[in-house]
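Heads up, the thing below is written out as structure tokens.
Only a single protein chain was left out; the remaining protein chains are all shown in position.
Going by the order they are written in, the chains are A, B and C; count residues from 1 in each one.
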Amino acid sequence: MAVSTLIRDTRYAFGQNPLTLMAAILFVFLVACALLGPTLVPYDPLASDAMARMQPPSLGHPFGTDSLGRDMLSRTIVATRLDLGMAVFAVALSFVVGTAMGAVAGYLGGWMDKVIGRIFDTIMAFPLFVLAMGIVAALGNSVINIVIATAVINLPFYGRFARAEVNVRRDLAFIEAARMGGNGPMSVMARHIVPNILPPMMVQISLNMGWAILNAAGLSFIGLGVRPPEPEWGIMVSEGAAYIFSGEWWTFVFPGMALVLAVFCFNLLGDGLRDMIDPRRRT
Amino acid sequence: MSDAPLLSALGLTKFFKVGGREGGLLHAVDHVDLSIGRGESIGLVGESGCGKSTLARVLAHLTPPSAGQLRFEGVDIGQIPERRFASRPERARIQMVFQDPTESLNPHLTVEGAILDPIRRLLPGMSAANAAARVDEVLDLVGLPLAFKPRYPHQLSGGQRARVGIARAIAVEPALLILDEPTSALDVSVQAVILKLLADLRTRLGMSYLFVSHDLNVVRLLCQRVVVMYLGKVIESGPVERIFAHPRHPYTRALLAAVPDPARRDTRPPRLAGSPSSPVNPDPRVCRFYGRCPIGTERCAEDMPNLRPIGAEHLVACHYAEQQKGLAA
Amino acid sequence: MIVLRRLAEAVPSLVGVVIVTFLLSHALPGDPAAYFAGPAANAESVAEVRRTLGLDRSLPVQFGYYLLDLAKGDLGHSLTTGQPVTSDLLQRLPASMELTLAALIVAIAVALPLGIVAALRPNSLADHFCRLTVTIGAAFPTFFVGLLLVYLLYFKLGLVPQPLGRLDEIYFTPPPTVTGFYLIDTLLNGDVDAFRAALSQLILPAVSLALFAMAPLARMTRAAMLTALGSDFVRTARANGLPARKVIFTYALRSAMLSIVNVMGMVFSFLLGSNVLIEQVFGWPGIGAYAVSAVIASDYAAVQGFVLMMAILYVLLNLAVDLAATAIDPRVRFES
């Protein structure tokens, strides 16, 4: 697609849907928090202060403090890097591996297709969060393993998507035309199929990010992966939940809302991208 | 060499496996003999599902035949695997123009990119400057202004896309151009322009055409010889004037009688009832047209008629071809 | 006939599930014996565990024993409860199923009408409302929604009882087990008060779960209805002057149901997974809460048993969805 039309479509998508523009701004903000978080925050996220335990939100501590007197705002912002990082690595891993597997299966067909398809089917035969729990429990309780588990359960989405997209396009007339023009399988794939499936894959990635964030946070919420006192949204909500019956709402609401914002942002971006690429598939 | 046909197919067959475990074979193309002379233009007609598109794809070496021989310029190319065929000189000699000009252009390639791609791959000896000049030359041949080079397919009209599809195919100077319903997606006025362009290109470049179409009138205008297919078999072939004036196979007659014609107003030519029988595992003894054929005798159910000569260059696969003169139309 | 074929098609999935759970417990880096022995074990007890579990043998042999145990319904013993994992799980299963099904019903009851209304009037107020609800619903982690609802409705407003389990056992006695579902068993027992109490306990966790499951359902309903309403055959129905109700329900919705049923698999996956988190928040005595405590205590046999049971449950649910799709779509029936 020409750059000019891309710009026009982008402007159209933003104009049609101000939410997408909002999501784009939010995205920039989240990335800034992830990159610069530790240098921006007013307090050391790990420093406890026995004199300032369980303080409600105030000017000094806009998000209040937790049971150890740590500043919730600082912890919430600093956690962005870990939460987004886990999701980005997991999604990148499953995108690369899954797309490669799916594309190979879709283009070559035959026994390769069957074996790869069977692997995806087996992963999908589990409730995915449960499988992720099992993988982290088996591999060991660490951040890396959360990333791996999240990547594994996302594999089939990219794999099947890529397989279907390749399959549809393999028999399209312009692929046949490329073969008539002397393109072998590799160059058909690289020059004619991949550029055409990248835009829909981008949509998939964006929608998947939100889900990966939820997944990683869910795992740490039940005590897997990230360990205290490391600031991470899931575990912070879990810690804060202990004080729900004594009314210290700020301990779980702020990290929870951070999670919601991040997921919301990626979901909206995904929808916006989809509108941009194919207005007809708008849902 | 000069007398030998450009392309000849002998017993060319393409079967597809269908229906999972029970394992039926769909006889898409069933022992077809066909030859295309140098500079000749042949029309391939038949209803949808008769195997004409599959035959075109086999001849274009887009899909390998299940059996049979396919000779092109004296070389048996039927059994060459695609990976190797892509780098053989014959690849450039056989080119194809596809049905839907929109679907047959890569949306991410400009007009120039689309035409340059086959030139670079199939004419590797050509310098970059010559390749660029070649693009200009074919754009001129198909009547597209050079200003269109940086445009993308979605910025072109249907007729312009059709021209790009043709330019891409003729850029590597093929000897045989296979055209798969090249104008069926176009409006009448655009179709007329493209048909005239195709006729003009053939006289100027001396290519052979295999013109696949469901529109008999288009074939009449553009082709010298016509081949009629029914359920994977060639059932009649011969010079265009002769077939149109004296069709001998009952199917060809019905086909011609079904072409809309204002002159036939208020008449009622005999129509074909029903639809074709299944192409999956057909009985090798029964004529494929049996059951739908107005003649259909016991003999047709026991002895499949072979293609046989009935006049100069006129072949028919019907036991009763000689008795067909007096009937209808 | 078609049922048998679908059953046969589910077999490879089950085989895959069994192999993966086996690999998770036997073939991963680290010492499985140490896991199974638990955190308090010393070198000797680990060696002992290794021998009793057969972990000193080759992988295929171990797999054979694993299958043998599975056939006997033996998933090993839980370290924390000291009971066989199988009986632990079966005892807690009805609580989880009741919660999951209740959530599913809530989700369908809200999402389907919402999606239909949105599709009937695209870009209307109802459509924007649907889109907003769905996008927000999909962004809220279930465990966070659960906590928010508990904080607001229980702690602040006192509208619902304390989120501790299925029934406040100080005031009510659990009904005798018939189905294992309190909502049904209390009614069978004729105890309307207990029914009401069980319902009030169930509402919050079910709604929290449903909110997340609603998103894919409503989205798919809207999309499928839009496609169906824009399809050629709905245009034919309109041109033939069929009444609007007929066009919407008999024509559009029936064909849209095919796609809607197809997302059920994903919805189940969400529900079963989020179940774990929600049970944790609400102190729900189901298999999810059991699994979480097992994970924290490194009670490995229990975790494995849980994963296996969830997967089998999921495969069976998908089978049911497949059969439902077959019942709706004659084309699938005629395939064979």
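In this text, contacts are C-beta pairs under 8 Å (C-beta built on N, C-alpha and C of every residue); 3 or more make two chains touch, one makes a residue touch a chain.
Keep this in mind: contacts and distances are computed from a predicted model.
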| item | value |
| --- | --- |
| Protein name as given in UniProt for the chain not displayed, "Na(+):H(+) antiporter, putative", "Peptide/nickel transport system ATP-binding protein", "ATP synthase subunit c" or "Heme exporter protein C" | "Peptide/nickel transport system ATP-binding protein" |
| Chains still shown that are in contact with the chain withheld from the display | B, C |
| Of B:I42, B:L222 or B:C287, the one touching the omitted chain in the full complex | B:L222 |
| Chain not shown: contacting residue from B:A28, B:L44, B:L122 or B:A254 | B:A254 |
| Chain not shown, touching residues in chain C | 231-233, 235-243, 246, 250-251, 254-255, 258, 328-331, 334 |
| Where the missing chain touches chain B, by residue | 47-48, 157, 159, 187-189, 191-193, 195-196, 199, 214-218, 220-222, 254-255, 257-262, 264-265, 268-269, 271-273, 275 |
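Assume only the chains that are shown with their structure count from here on.
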| item | value |
| --- | --- |
| A-C or A-B, whichever has more C-beta pairs in contact | A-C |
| CA centroid of chain B to CA centroid of chain C, Å | 55 |
| Distance from the mean Cα position of chain B to that of chain A, given in whole angstrom | 50 |
| Residues of chain B whose C-beta touches two or more other chains | none |
| Contact set on chain A toward chain C in their complex | 118, 121-122, 124-131, 133-135, 137-140, 210, 214, 217-218, 221-224, 234, 237-238, 241, 244-245, 247, 249, 252-253, 256, 259-261, 263-264, 267-268, 271, 281, 283 |
| Contact set on chain B toward chain A in their complex | 57, 60, 62, 82-83, 86-87, 91-92, 95-96, 98-100, 103-108, 117-118, 121-122, 152, 154, 165, 168-169, 172 |
| Chain A to chain B touching residues, read off their complex | 1-2, 5, 172-174, 176-185, 187, 191-192, 195-196 |
